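Notes follow the structure.
All protein chains but one are shown at their positions in the complex.
Chains: A, B and C, in written order; residue numbering restarts at 1 for each.
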Amino acid sequence: MSGNSIGQNFVVTTFGESHGKALGCIIDGCPPGLELNEADMQRDLDRRRPGTSRYTTARREPDEVRVLSGIFEGKTTGTSIGLMIENTDQRSKDYSNIKDLFRPGHADYTYQQKYGLRDYRGGGRSSARETAMRVAAGAVAKKYLKQVHGIEINGYLSQLGPIKADTVDFSQIEQNAFFFPDESKLDELDEYMRKLIKSGDSIGAKVSVVATGVPVGLGEPVFDRLDAEIAHALMGINAVKGVEIGDGFGVVNQKGSEHRDLMSPEGFASNHAGGILGGISSGQPIVAHIAMKPTSSISIPGESMTAQGDVAEVVTKGRHDPCVGIRAVPIAEAMLAIVLMDHLLRHRAQNMDVNSQTPEIGMR
Amino acid sequence: MSGNSIGQNFVVTTFGESHGKALGCIIDGCPPGLELNEADMQRDLDRRRPGTSRYTTARREPDEVRVLSGIFEGKTTGTSIGLMIENTDQRSKDYSNIKDLFRPGHADYTYQQKYGLRDYRGGGRSSARETAMRVAAGAVAKKYLKQVHGIEINGYLSQLGPIKADTVDFSQIEQNAFFFPDESKLDELDEYMRKLIKSGDSIGAKVSVVATGVPVGLGEPVFDRLDAEIAHALMGINAVKGVEIGDGFGVVNQKGSEHRDLMSPEGFASNHAGGILGGISSGQPIVAHIAMKPTSSISIPGESMTAQGDVAEVVTKGRHDPCVGIRAVPIAEAMLAIVLMDHLLRHRAQNMDVNSQTPEIGMR
Amino acid sequence: MSGNSIGQNFVVTTFGESHGKALGCIIDGCPPGLELNEADMQRDLDRRRPGTSRYTTARREPDEVRVLSGIFEGKTTGTSIGLMIENTDQRSKDYSNIKDLFRPGHADYTYQQKYGLRDYRGGGRSSARETAMRVAAGAVAKKYLKQVHGIEINGYLSQLGPIKADTVDFSQIEQNAFFFPDESKLDELDEYMRKLIKSGDSIGAKVSVVATGVPVGLGEPVFDRLDAEIAHALMGINAVKGVEIGDGFGVVNQKGSEHRDLMSPEGFASNHAGGILGGISSGQPIVAHIAMKPTSSISIPGESMTAQGDVAEVVTKGRHDPCVGIRAVPIAEAMLAIVLMDHLLRHRAQNMDVNSQTPEIGMR
Partner (left out) sequence: MSGNSIGQNFVVTTFGESHGKALGCIIDGCPPGLELNEADMQRDLDRRRPGTSRYTTARREPDEVRVLSGIFEGKTTGTSIGLMIENTDQRSKDYSNIKDLFRPGHADYTYQQKYGLRDYRGGGRSSARETAMRVAAGAVAKKYLKQVHGIEINGYLSQLGPIKADTVDFSQIEQNAFFFPDESKLDELDEYMRKLIKSGDSIGAKVSVVATGVPVGLGEPVFDRLDAEIAHALMGINAVKGVEIGDGFGVVNQKGSEHRDLMSPEGFASNHAGGILGGISSGQPIVAHIAMKPTSSISIPGESMTAQGDVAEVVTKGRHDPCVGIRAVPIAEAMLAIVLMDHLLRHRAQNMDVNSQTPEIGMR
C-alpha cells in the first residue's frame, strides 16, 4: 500500500490536505455492536484542536466530525466506517510567496522532489492537520479497548525544552493547557512559553503515553512485535524524531542485573521493559516516550532556496504552534490505541481467546 | 499477516527456532537480473556469527547459507528467493531445567501466555538466532542498493555502557571486534568487557547506522514515512528499546532556530533531521541510532517463577553475549537495507523514476 | 485487512450503505501529475446510474461525485484521493416490514449471522449501490491507463437470458440501453424485457470486458497472477457467480492442439488464452466474461423466514432492476481497470520499465 493506511485487522486510511475541502478517514475492521457516536470522537478532537490556549496556533477550526457510514441505530455494524471533517478555515489566502519556496525543516523540498508537484497551501498533505483524522479513529479504538477490555490510554507532556515533569499525577493532565502532569511546574512553563513566543522561536518536547489493563499476549513476532508496531505508529506522527519503550535509551548504560524485571507469583518487581517482552505485551503497563522536534515555522529569518534554485530567506508570519509537542498528546494516545486495537484483533485471529492458558501473574 | 514478514514490495518472511532443524527465509520482490551468490550473503553472516571473539557467546554455528531458488545462472530471476541455514549446534542438551521456568527479561512468560505452549530450547523463536536470516536477506538488499543506486549502509557501535565513541572513523569499524569507530577507546573497551564477563553481568549499548547515497524521495506519507518504517524495522530487532532519527531525543531541548537545517543551492547546511523531512528522504545521509538493552542471560541469580506458579531462582550457565549490542551492528544494517530497498521499489511503483523533476541540491 | 480495500500499490477502499448519508472511497497510490477532475468520473457514474432507462430500477440518484483531496490545480498530487457521493434518495421510508425478514437470495441472513446486527435499509452495505464508488475509482484508473499507456477497456452485455450477441460491434455498445454489441437483437431484447417486467420476474446475464493495448508482463506469479486477480475483482461484484478468462469453460472439451495459441514473429495466431499466459499478460487483448445471477428482488412471492425463526412470505414491491447484468457493464470495466492499474504499478516496482528486454511480437 502507498502509505495512507495503518493496521492489518483494524485498518485506518486517511485523506485530506491542510487547506483542501475536507479531511476524512475510513476505519475498516471495527467489530460490530459497539455503541458509538460523534461525541465519542469529538472529545479527543477538541483536545487536539488548535486555538484553545495562548500556547498554540490561532487557526480557527471547529473540527466537527461527521459519521457517514458504518454506524446504524447507534451501533457499529462491522462494515467500514467513513468519517469526515470539513475544512472551514479555508481562506483564499495568498500563498504565492511560498509557492516556490522550500521552507527549511519542512517537507516542501522532499514532496516537490518525490512527486514533481505539491499542494503548497499550508503544507498540504504534510501538515499535521491530517492527524485530526487519526485522533478521530483513535477515539473509536479507545472506546472499544476501554469498554470491552478495560484498557485505558493516557498521554502527557513529560518535558518541554528544559522543563521536566518531576512527578506524574494523572489527575493533573487535563487541568492545564500543557497536558502536564506536574502542577508545580506550571508557572515555569507559562513563563518559558511567553518568552519563547516573544522571541519568535519554537521548542522541542517529550511526550509520554501509557496503556494500562493491556492483557498478556498482544504482539506478533518477529517483525510485527508490539514495540516495533508502536514505534512505527509513533514515529509516523509529524515532528517525532525518537521513540522509546520503557527505559528506552536509558538501557545503554544499564547492566543486565539492573534492567531485567524480576518476577514472582505476585507479579513483576519492576517495569524497565515498559510492558513488552520479546515483542509481546506482558500485562504490565505499556510505557512509551517520543521526542518532538521544535516546529520550523518561526519568525526568525532563515536561509533557504527556491524551486528555481535561487537563494531565498524564509520568515514565517502569523502565529504557529511554538511547541508542537503540546497538541501531540492526544495524537500519541490515538496512535497507541490504534496499534493496540489492531493487535488485539490480530491476536484474536490466531488464538481462540485473549485469556491465555496459564494463570496470569499479578501486576504491580 | 501474522508478523513474520516485513516489507510491501520487497518482502522478507522468516522461519526457524534457535534449536530447530533450520532457519530460513523467502525474499519476494527482488528485481531480476541482479548478480548474486551465497558469498554475497556469507560475508555479513560471518560478521554476525557467534564465537568470533572473546566478547561474544561461545555457541559454534558456521551459519552457512544455501540458496534454494530464485537465482539462475548467477542472476536473480525475479521469482521468490528461498534461503536456508541448517542448525548444526543442535546438541540434544537437557533443557528440562528451563522447561517450566520463566526467565526474567526473556520472552518465556509472554510466549507461554500468548500461545499456551512454546519451544523452550534456547528461547525457540524468540532467540536472536532468527536474525541470521535477516542478515542474509539484508545482504541481498545491500548489494542491489549499492550496485544499482550507489547507496551504502554502515553501522557501528557508538556506545557500550559508559564508553562512548568520541570520533567516528568508518575505516576503523571492521578493524576491531566491537565494530567501534574510535580506536582510542579500544583498550578501555577490552578492559571493561573483561571485568564485566568476570562479574557475570551484561551491559547495554547504542548502535548507529548510516546510509549514504540515498536519493531524495523515498518514503510514503502518512503512516509509512521512511522514519516510521525505519523505526519499525529497528525496534523489531531483539533487545532494542529505543530508536532515534538524526538528533533523536536531543531535539527535546532544541529550539527551532537550532534544529531546522538551513538550505541553499549548494545544499543543506546541517543534518539535524537525519536525512528525512516529512517522512521522505532528503538526499542527505540517513542517520539512525538504537538502544540495546543488556541481555538478561547472566550468571547472577534472579528471582522468578515457574509455569506452575511457584517461586524459582534463575541463573544462566554457559557463556552468553555479555553485550548483545556488538553483534547487532550487522543486523541493524540489514534492517535499514531492507527498508530502503522496499521503499525504493514502492517509490518506483508510483513514480516513473527516482530521478525527480526539479534539480537536487548538493549534499554536504 | 477487513475486505473493504482492493489492490496493493493502487489501493481503493470504500465505505457507505445504500441508505446511509454518503458513499465514499479513498484511492491510495495514484501517480502524481495526472490531469483529473470530477467530470472524468461522472461519465462512468452516469453510465451506471439507475433510472436512465425503462429496463432499470426507478431509484433516483444523481450520483454526483465530489473530490475532497489529492487533486491540486487540476492534477493528482500523489497523495490519497478522497471521493464522496451523498445519498439524496434517502427517504425516511418505512422499513419495518423487512427489518426482521431474511429475503431469499439476499445477504440479509448472512450479514445478520456474521455481525449480529445489520443496516436493513435497502440492503445496507450489501447493496450494489456501493459499486458506484468502484466506478468512480475505476474511472481514475481508466484515465491513467489510456493516457499514459494507451490501454483501453470496454465492456458489453454479451447475453441476457436466452438472447446472445452474435456479433460484437463496439460502436453499438453505447448506442442502446443494454450495452449490447449486436444491433440486430435489440428489438428482441426490448420485447423480452417488457414481458419479464410484466411477469414480475428477473433474469441472469453474461457480461464481457476486453482490455486492449495492455503491455506484455503484467501479473505476479504465483498467487497474484493477473487472471487470479481479475477473477478476484470480478467475482467480487454483487451477483457474479462465474468468471472466465479467454475461452473459459469452453476449454473443458478442447484439445491441446486446438487450445494453444501458436506464435510467430508476426504475432499470435489466435487468442484462446484471453491475453494471459502463466498469469502474465501476453500483449494480446485481455478478455474476461462474468455470469450475473438474476436479482432476487422480484414481485413473485417466495417462502422465507424471520430473524425470530418464523415462516414468512417475501414479495418485493417497487421497481427493481429486472436484469442487474445491464448496469454491471461499467462496474466490470472499472474492476478490470483497477486490477490493471494496480499490476502496472506492481510491475513497475520490481522492474525498471514496462518495456521489456526482448522485442515484443506483433498482435493480431
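Observations on the structure shown:
Throughout what follows, a contact is a pair of C-beta atoms (placed from the backbone, for glycine too) under 8 Å apart; a residue touches a chain by one contact, two chains touch by 3 or more.
Note that the structure is a prediction, hence the values are computed from the model and not measured.
Checked against the full complex, the one of C:Ile173, C:Met193, C:Val243 or C:Val329 touching the unshown chain is C:Val243. Of the candidate positions B:Met41, B:Met84 or B:Ala288, contact with the unshown chain belongs to B:Met84.
In the complete complex, the hidden chain is touched by one of A:Asn9, A:Ser282 or A:Thr316, namely A:Asn9. Summary of contacts with the chain left out: across A:Lys21, A:Arg66 or A:Arg348, the touching residue is A:Arg348. The chain not displayed touches chain C at residues 1-6, 8, 14, 102, 104-107, 109-117, 125-126, 130, 159, 161-162, 201-206, 216-217, 219-225, 227-236, 238, 240-265, 269, 273-274, 277-283, 291-298, 300, 302-305, 307, 309-311, 346-347, 350-351, 356-361. In the full complex, chain B makes contact with the omitted chain through residues 1-5, 8-11, 13-17, 20-24, 26, 28-29, 32-33, 66-70, 72-73, 75, 77-82, 84, 114-119, 124-125. Residues 8-9, 29-32, 78-79, 221, 345-346, 348-352 of chain A touch the missing chain (whole complex, contact as defined above).
Rule of thumb we're sticking to: only the chains that are shown with their structure count from here on.
A rotation of 180 degrees, rounded to the nearest 5, superposes the Cα atoms of chain B on chain C.
Averaged C-alpha coordinates put the centre of chain A at 38 Å from the centre of chain C. Computed from the mean C-alpha positions, the centre of chain B lies at a distance of 45 Å from the centre of chain C. Separating the CA-averaged centres of chain A and chain B is a span of 26 Å.
Residue positions 8-9, 29, 32, 78-79 of chain C each touch two or more of the other chains.
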